[in-house]
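Following this message is one structure expressed as structure tokens.
For this view, one protein chain was removed and the others were kept in their places.
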Amino acid sequence: MTKRTSQSIRLVGKGMPRVDADGKVCGTTRYINDIDYKGILHGAVVRSPVPRGILKAIVPDAAFDWTGITLATAKDIPGINVVHMHDRTMPLLAEIGGEIRYRGEPVGVVAAKTPELAAEAARRIRLEIDELPPLLTLEEAVAIFKSAPGQLDTMKEQDIVKGDIAKGFAEADEILEAEYRAGHQEQLYLENQGLVVFPQKDGSILSEGSIQCPYFPVHELNDPLKLPPEKIRVRQTPIGGAFGGKEDYPTMLTGYAALPALKSGKPVKITYERNEDILFTPKRHPVWVRYKTGFKKDGTLTAIECDYILDGGAYLTISDVVMFRGILHCAVAYRCDNVVIRGKVARTNSMPCGAFRGFGAPQAIWGIESHMDAIAARLGKAPHEYRLQVHARPGDRTPTGQLLTEENGSTACLKLALRRSDFAKKLRQVSRGRLRKGQKKLYGVGMSFFAHGSAFTGDGEAKFKAKGRVELAALENGKPGVNIRVSSTEMGQGVHTIFTQIAADALSLDPAFIRYPMADTGLVPNSGPTVASRTTMVVGNVVHRASLDLKNQIEAFASLRFFQGAPAELRASQLVAKGRKPLPFAKVAKAMLAEVGSASGFFQFVLPDSIQWDQQTFKGDSYPGYSWSANVAEVEIDPLTCEISVPRVTAVIDIGRVINPVTASGQVEGGLTQALGYAVMEKIGTGRNGLYDAARLQTYIIPTALDIPEYDVKFVEYPYSFAPPGGKGLGELPMDGLAPAIANAVEAATGRRLRQIPITPEAIFEALHAGKKGTP
Amino acid sequence: MSTIKRTWKVNGKSVAVRAPAGRRLLDFLREDLGLVGSKEGCGEGECGACTVIVDGEPVVSCILPVGQLPDGTEILTVEGIEKKRAGRLIQQAFVECGAVQCGFCIPGMVVSSYALLCRNPKPSVQAIREGLAGNLCRCTGYTKIIQAVKLAASRLPKRK
Partner (left out) sequence: MKTTEKIDIRFPKTLAEALRLQAREETRGKLLAGGTDLMVQWASGVPAPGRATSIWNLPELSSIEIFPGHVEIGAGVTHAFLCDCPQIRAHVPALVAAAATVGAKQIQARGTLGGNAANASPAGDTAPALLVTGGSVVLASLSGTREIPLSQFWTAYRQIAARPDEIIVAFRLPQKGKARERFRKIGTRRAQAISKVMAASRILVEKGIIQSAAIALGSVAPTPVRLGAVESFLAGKSLSPAVIDEAERLAQATVQPIADIRSSAEYRRWASGRLVRDALENL
């Protein structure tokens, strides 16, 4: 406990050590697979061996001993066989007579005493399927779009229109058009998916596990399980990484485990091994994006036209919102009066894609930030000078018409990143395809500039009304303290720590009094999912306000009970009243708990009325606030082998008020490293059999400690004043812009623009030498 | 199946081992001894989350059959690291430097860092990167982990 002074507590802005670090470094934190559940069954999913076809029959092997094994199929679904995600099209399990739409689509779930027996039983089930020809990849879908746009099978479409695009092109001196592509990316959280479903006596279920958004299963499985929300309780165990990968999918896993659990009356646990986790859980959407831009000789952008197509996989799940976020980031960072963006989610016969840090924005930014360099090159301008000229800043309007306020540090990010990286000077040293004197490697430097909208799109937060409580309670050590009750989950990003800081400051209480129990839908109000870079800004504000509310209550109680009505203040863990001897918080809290029972502060988030959004036309204020960033990447390419390395990366970031600089820079370094993998090594293709080709850690390659650059991470603070303490979104931004910065650096190094990631040695080789004999 | 009967020292304590010879050391530690600090991230030697120290060398316990460890084998897991001075320094440095996020890779990281500092108490940054290259982390970008190992090394008591 820190020294008591009469000063108030100030933790926001400081690098307070994480509240959960001790257990993690000592190995005492218990993840789902570390918990010794007694008397449970283990589930295994029975999957379609083909990517498309009509399911005719499910035939368990008669020669196999099925005693003690529970098999659940669509027939065992108590309610309607449909999962309620963003539409109601996806069955929980494929039905006989129904269409199988992707390889590995679940058809049944078996549960047995051991995982090995369950796996064996799953293998003993034969499926009779009349195969149909599949459409497996985005590449095939885009070919259809190009030849016959009307025939593209889309699950969702949305346009953004600003100004008059025809006029914009008419005014242009030049037009530049190009396509950019990116494939799937696997989240690769180190802890695989896993949870246990406990059937309860009253017919309800409890699902406990590595679940990023506990309230999702509560509201998405009501149809198939025939259970109202209050009969689906979800509890989080410590999460070994998620990055979006445990956002939508645990709903499915809860559903799979619930069926044999309800049928057998026993708890059922399903955990995936790495191979199954990579093959059959959602990934980042592959993208094809085409930009057609018009601009004047002086550089003024007169028209931006963009087609943005995501591979949604076989069902929509949450892809509509991923696409929305994508198109909202396609042109948000630049001044242009005439914009058309057409977003589409294409249907393919592949595992539905899902959430992954960035949520459509990295794909959009990959395109536009590559394209901006191409425009600058066409104009003969340096990439940084061109961005300084046309970037969006306070006073400008976004493609949806949102006015950017003074709370946007876009210019500051740009300028500071250029200065810290010494960009202009380094740009003079780039190789452009030929080694300069003294260079052994082709050297390049490149940049990107981008925004990331914080919180739900548009007025989503106004509609959602995130709720949270901060309550006085007896802690596990028997002493009085405070529990933070919100549904934001700790996945490693540090929310338990920063909310402790926010609550401690608001209450003026030593953090030793504060606890943040794991989210449990039976105990916490719905403050919303831990997604969309909304947690610090929205839920942080809820915690702040609920803490102030509780503080008022404590002060009022102390005033009456101890100070004869004299106004009391909770300051630095003491209750002080003028002319009286201060009382320790613990004493007052104990009395309050004994005499009043529990007390809690509550808050429900509101958006300022000024936020206006039309979901039909996609016009208005698309996000309550924006975080900004500029990245600079330096690359070296070995002309001998085309091997690429990234020795240095600079990232300057405006995330508003920085609550904890240590966890914040950790988020940035981690996100940048995922983006590095996306840019230069992470590659996963689809075979003709519909299976991913890199389904193990030996083949799905992510950066190691030897692959990372030296990072220079710096924050500039333009706080979001409406929601104290003023944080904006941080989680996703670091993933957004490094890939194009690297591609731009590769262009500077080699003189070739690569329009597809990852930029592997093979890709560089092809760009430089394909079809050519000999050496460069 | 063949069964082995052995006596090892695990985290300084004598342990009687009776298990199928082909049982993975990771399963034996987690299931038979309840030492669940070592994690399984891949089961094929790639991620390092299951790293433990066997007779002074860091190994991945997910691909090590227990039968290959003779009587007298000394095993150190994350649970035993705390009792070692260098181990505690490493753990503290991880906490101070913010090197921990989701934590799933961290037991393996701590063990690999310990193995590294035992062999090389003053490692260069390059040596730290090499020493940790068999431990994947998807959260931190390694930067703060490398800083933490450097910090721990700087606090090690000087050896003659």
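Order of writing sets the chain letters: A and B. Residues in each chain are counted from 1.
We take it that contacts are C-beta pairs under 8 Å (C-beta built on N, C-alpha and C of every residue); 3 or more make two chains touch, one makes a residue touch a chain.
Keep in mind that this is a model prediction, so the values were computed, not measured.
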Which residue from A:D36, A:D61, A:E116 or A:E131 sits in contact with the chain not drawn here? A:E116
Among the options B:V10, B:L64, B:I81 or B:L117, which residue touches the chain absent from this view? B:L64
Residue among B:T51, B:T77 or B:Q101 touching the omitted chain: B:T51
Among A:G209, A:P282, A:G494 or A:P703, which one is in touch with the chain left out? A:P703
Which positions on subunit B touch the chain that was left off? 1-2, 4, 20-24, 27, 43-46, 48, 51, 57-60, 62-65, 67-68, 70, 112, 115-116, 130-131, 133-136
In the full complex, which residues of subunit A touch the absent chain? 114, 116, 275, 640-643, 681, 693-694, 696, 698-699, 701, 703-707, 761-762, 765-766, 769-770, 773-775
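The definition used in the following text is that only the chains that are shown with their structure count from here on.
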Measuring from the mean C-alpha position of subunit A to the mean C-alpha position of subunit B, what distance in angstrom results? 30
Touch list for subunit B against partner subunit A, complex: 30, 34, 36-44, 46-47, 49, 77-79, 82, 91, 94-107, 110, 128-130, 132-146
Which positions of subunit A touch subunit B when the two form their complex? 15, 17-18, 20-31, 33-34, 36, 187-192, 238-243, 273-274, 491-494, 662-663, 665-666, 668-674, 696-698, 702-706, 708, 711
